[in-house]
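One structure is given here, and the rest of the page talks about it.
Complex shown without one protein chain; remaining protein chains in place.
Should a chain be cited, it is by its letter among A and B, assigned in written order, with residues numbered from 1 in that chain.
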Amino acid sequence: MIYFEWILLVSIVVIAVFSIEVKDLLSAVILMGVSSLLVSFVFLLLHAPDVALSEASIGAALTMAIYVIAVKKTERREE
Amino acid sequence: MIRKIVYAIFIGIIIAGVLMFLSAFPFGENKMLVGKYYIENATNDAGAPNVVTAVTLLYRGFDTLGEVMVLFTAALGVSIIFAVEEKKKKVVQPPNFVVRVGSRIVFTFILLTGFYIFMHGHLTPGGGFQGGALIATGFLLLYLSYSDTGINRKRFMVAEGLGGIIYVFIGLIGLFVKGSFLANFLPKGTMFDLLSAGILLPLYIAIGLKVGSEFAGIVDDFMCEARCTGGEG
Partner (left out) sequence: MIYYASSLLLIGIGLYALIIKKNLIKVLIGLDLIETGANMLIVSIGFVKGGTAPIFSKEWLVPPLFVDAIPQALTLTSIVIGASQLALAAAFVVVLYKHYGTLDIRKIRSLKW
């Protein structure tokens, strides 16, 4: 488990690259939510419990609900 | 195609430059200068064992007032943009039995956890912002499981106004008693008690009420936009 932080940080960057290249807008928004949750784990590795609670509850739950409603009221596929 | 490659190379050069500048501060070294003073004097000035709460509400309390104001402006802007004259509820398919009965029990526990987190903000990690967001998530669960629900907007507006007024009043009383805005005028009590640490507890209760009702109002505006048929047809 020595390289646990390497796996976590590389997967955050890879998921972010996928989320701006996918044509389906709903999948892009869901990948954004997963990336926010993984960033909350990184905050816990850096010994910051207040910031981790805040990012998990505001960034991963409320922001994703607002994005999903915005995609539903507009188009679902790009171009 | 040429534009994309040129922009990518340009951004890569900027990132490499910033990374070379940041290598003068190696990762993991002890470079605290101002933080050392705050850590050594937090228990004497505030009486709370959570140093992050003492920095947010006592040493930098004015910035928290500014942030609450930014949140209020954003919620006001959302509710002005989505104003329609008359709204009728659209008929959607009601969810099944398990969701309807189970969400009542879960909603009670979510509300209880949210209240616990912002009441104990000065003893354990947590505070007003996290607890308020949890309460708003509980109301979002209610919206998703019942098809014809609606929250009473007037009660939420009263709670939001009350939270803001209590924050400014505590600051003004500190100005009259001790001579500076948001000074600590309540007694500190014994450490690790629930009713201790001066003005930190009433401030976090006010922030929790205000942030919770604002996020619930934003969620209600978005959900009604997606579900009701508006007046324009």
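Here are a few things to note about the model shown:
The rule we apply is simple: contacts are C-beta pairs under 8 Å (C-beta built on N, C-alpha and C of every residue); 3 or more make two chains touch, one makes a residue touch a chain.
Predicted model only: the values in this text are computed from it and were never measured.
Subunit A residues in contact with the hidden partner, per the touch definition given at the top, are 5-6, 9-10, 12-13, 16-17, 19-20, 25, 28-29, 32, 35-36, 39, 42-43, 46-51, 54-55, 58-59, 62-63, 66-67, 69-71, 73-75, 78-79.
Not every partner is drawn; the one left out touches subunit B at residues 3-4, 7-8, 11-12, 14-15, 18-19, 22-23, 25-30, 32, 34-35, 38-40, 43, 49-52, 55-56, 60, 63-64, 67, 70-71, 74-75, 77-78, 81-82, 124-125, 127, 129, 192, 211, 218, 221-222, 225.
One rule holds in what follows: only the chains that are shown with their structure count from here on.
Annotation: 19 Å between the Cα-based centres of subunit A and subunit B.
The residues of subunit B lying in touch with subunit A in their complex are 52, 117, 125-127, 129-130, 133-134, 136-137, 140, 215, 218-219, 222-223, 225-226.
Of all the residues in subunit A, the ones that touch subunit B in their complex are 49-50, 53-54, 57-58, 61-62, 65-66, 69-70, 72-73.
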